[in-house]
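A protein chain is absent from this complex, but the other protein chains hold their places.
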Amino acid sequence: MSLSAPTCIGASVSRIDGPAKVTGAAKYAAEYVAPDLAHGYVVTSRIARGRIRRIDVSRARRVAGVIDVLTHDNRPQMAAQDDAYRDDVAPEGAPFRPLYNDRILFSGQPIAVVLAEDPEAARFAATLLGVDYDEEPHVTDFLGQRDAAVAAPKGAFGPPPARGSVETALEAAPVRHDADYYVPAETHNPMELYATTAIWDADGRLTVYDKTQGVQNAHTYLCGVFGLKPEDLRVMSPYMGGGFGSGLRPQYQVVLAVLAAKALRRPARVVLTRAQMFELGYRPAMIQRISLGADADGTLRAIAHDAVTMTSRYEDFYRQETGWSGLLYACANASYAHRLARLDLPTPCDMRAPSAATGVYALECAMDELAVALNMDPIALRLKNYSERDQHSGDPYSSKNLRACYEQGAEAFGWAGRAPEPRAMRDGDELIGWGMATGVWEALQMSIGVRIVLSANGHAEVSCATSDIGTGTYTIMAQVAADMLGLPLQDISIRLGDSTLPRSPVEGGSWIAASVANGIAATADAIRADVLRLAQGLPHAPLAGAGPDDVELAEGCVVSRADPSRRTPIADALRHARLERIEREHLTEFAAPKLAHNTHSAVFAEVRIDEDLGLIRVTRVVSAVAAGRILNAKTARSQIMGGVVWGVGMALHEETLIDPAFGRIMNANIADYHVPVNADIHDIEVIFVDEPDAEINHLGVKGLGEIGIVGVAAAIANAVYHATGTRVRDLPITLDKLRR
Amino acid sequence: MTQLQTTEVPAAKNPSLAPPDKLAVTLIVNGVEQTLRLAPWTTLLDALRDHLNLTGTKKGCDHGQCGACTVLVEGRRINSCLTFAVMQDGARITTIEGLARNGVLHPLQQAFTDHDAFQCGYCTPGQICSAAGLLAEGKPLTRDEIREAMSGNICRCGAYPNIVAAIEQAMGRT
């Protein structure tokens, strides 16, 4: 490694893709054009369960400009077996096959795509389809299905094994807290509409511009579904207007666009409407019961966490929602249960900090309630049960500086000035509440390929098939490469979002930053060794005898670490060998870490609530985060801030409303599905505490995409309690719930 | 049960399936006069994106609920998804592509970059055009007023505090 004096890594560098984004030059999936482009408009089911008896397309076909209407009756060939539709992140079950047959699995399911010369004609014709259904009774009422829910299968995401004896410990505990917490279904709502543009090239190969968080996942999937040869398909997503998990799995518009391109032998584009996007997946609603038992001094004796979540009838989606409870705090006895309610809805999917946003919400509200019962400061209770080890495995952490998060967060927030009793702080008609919560997420890394092409003119191109969904990947890749290659940032160019580039996992789970940064470092090591070898080929080589670890790349030279005056310009080394460039592609694999590894945060929130009317304002949030080495202080802060904004939405606004009579989502638009607007967001302070980590990976990077949201809703809910004395356990906390 | 996908209202029991009559529409976009032949059902947003290939203006909802499609018409910010292009015949329209001058970013574009006022970038052209329209109204603005005035532009990435800071920078306050 050559990281003696990083200049770019960690710095507050402005996004390198910023100019493209602020000028409108950055192109998203629906913005690629080709001559003769056909436009597809999707028609969706109005019933939640049953069969299509007949689709009458005759009137639609007569609309001027309509080219074709594809349905399950007349679509081109697609794979039949479920396996072909199982993508990298598919849960157990039989994946949804768009336009495959007459079966209706959920309301809003695509049943036809109208293809026309212009989008307006397609949209008009879509209203003229006549559809006969054989309707069957559906069930979408989650709360009503609580008792009918079945145990989640013991897959990779099943609850961890219990430890100790929870029942005995709960019985013996002098202080107990039991309560149900509810999080409704929520919808990602990235700002960009889901879209795919599929364009043929002269040789009959297809380039698919897709809104996806994983170009290679989509590539493999499409090859399977359509029996395409891998080399005949390229999936591109250089810019993505937000994903938040909704783009991890290939979404159905990509299938429809390729179907259309195949059926018409023309380029085709399919853009979904905002309403249609609500059927692509959602954070599953969740009922959780938490039972805590503690000694009078706050020592936790038992944690029991039971959850029921919703899923579709064709796939069992769940994550380790309950496991976070047993992980975070030292406690000898812990048990978990997870059941699934299978409903006539589309399968849920990962949504920002899946499982932790919801599971930790319940745990951290319960901890607050326990602190109240114990008459203890909420931070003191958490410190009392602070764990230096992963409570599941018993392993120590590669690094864990949550303590500093509590300290620095409390300090910045002014927590010491908090009056402990509820309703004790007010300003005129407003009650003021301060609440806090802990956040936790994983620090994962996945094997990743990186290619570096270093040119004699001092420019390097770094490429990887990963995506930048707003996370800042372009920029951190350039920063790491600049330091590793000893080049100025502007001499690095980044390529990503292209399935032909070196292998990358999907962009999710906060694993990309750590994976790609270390991948670049490792590839740069190989480049350095190459350069050194070439430099040593020069006559009177100043670096004769040096090994790769004795030198670094800096200032466009390969330089001896021991004696920086011994150096050879990279350009000289390459030119001497008559090379214009050297190229290295390297797959970096990460050994299973020996130590436990997580990111943590402490979140502090201030709410002001009009006592009479219940109007809630979140006026201050401090989020102190321990996440290893921060690669870019500016974009990292934005990531956390964005997570906090999501937490505000989760706490106060967001809820996907399903009418059980129709089995339809009734607020499938962003006027009725509320997300925070600018006026809802006030001061957010982000603190990154020092957390050196020499174990997790070479660079000590952990990732930031998810940790920002975890704990925020709990901190706000706890603040609402502190302000009002009313405990609202079902989200979102709308003003009517304070009045009950 | 047979269902038409659309419940028909009496006024248009049998809507015409014939091609819509196209009308000549002149738009002065970023200072350049453009004459297009458009059907009445083409919105200003779709005219910009599909007919002029000015895809910097974004579509986030198509229903006036997000602000991604914000452009300036005669200097005023509007949602281009809720107006038909024919209604804007003769109008001067400024889009995100028209803000930079001779390759120099508009102060708002620079400020958005400096303050990291975006992540995925999809709401960004709308935010910037909206802010440009707001600043053109010429009133001094407190931070609360900026927040309120910018509330018609949703940023799902949650860049709001940075957006406010960027607007303050562009207003000459840092």
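Order of writing sets the chain letters: A and B. Residues in each chain are counted from 1.
Just so we're on the same page, contacts are C-beta pairs under 8 Å (C-beta built on N, C-alpha and C of every residue); 3 or more make two chains touch, one makes a residue touch a chain.
Criterion: contacts and distances are computed from a predicted model.
For the chain of the complex excluded from view, the name given in UniProt is "Xanthine dehydrogenase YagS FAD-binding subunit" [choices: "Xanthine dehydrogenase YagS FAD-binding subunit", "Cytochrome c556", "FAD-dependent oxidoreductase" or "Sulfonate transport system permease protein"].
For the chain missing from the display, the contacting residue among A:R664, A:K702 or A:R729 is A:R664, taking the whole complex into account.
If you put the hidden chain back, the residue from B:V29, B:L54, B:I78 or B:C157 that touches it is B:I78.
The chain not displayed touches subunit A at residues 46, 63, 107, 120, 123-124, 127, 429-430, 608, 610, 612-615, 617, 652-653, 657, 659, 661-662, 664, 666-667, 669, 671-672, 674, 676-680, 734-736, 739-740. Seen across the whole complex, the unshown chain contacts subunit B at 5-12, 15-18, 20-21, 23, 39-41, 43, 62-64, 67, 70, 76-79, 81-84, 86-87, 130, 133-134, 142, 144-145, 147-154.
To be clear about the criterion, only the chains that are shown with their structure count from here on.
Chain geometry summary: the mean Cα position of subunit A and that of subunit B are 28 Å apart.
Within the complex, the subunit B residues that touch subunit A are 1-6, 15, 17-20, 39, 41-42, 46, 49-50, 53-66, 68, 95-97, 99-100, 105, 109, 112-114, 116, 118-125, 128, 146-148, 150-164. Across the complex, subunit B is touched by residues 14-15, 17-28, 30-31, 33, 43, 46, 59, 62-65, 118-120, 124, 126-133, 135, 188-193, 239-242, 244, 271, 273-274, 469-472, 634-635, 637-639, 641-646, 669-671, 675-679, 681, 683-684 of subunit A.
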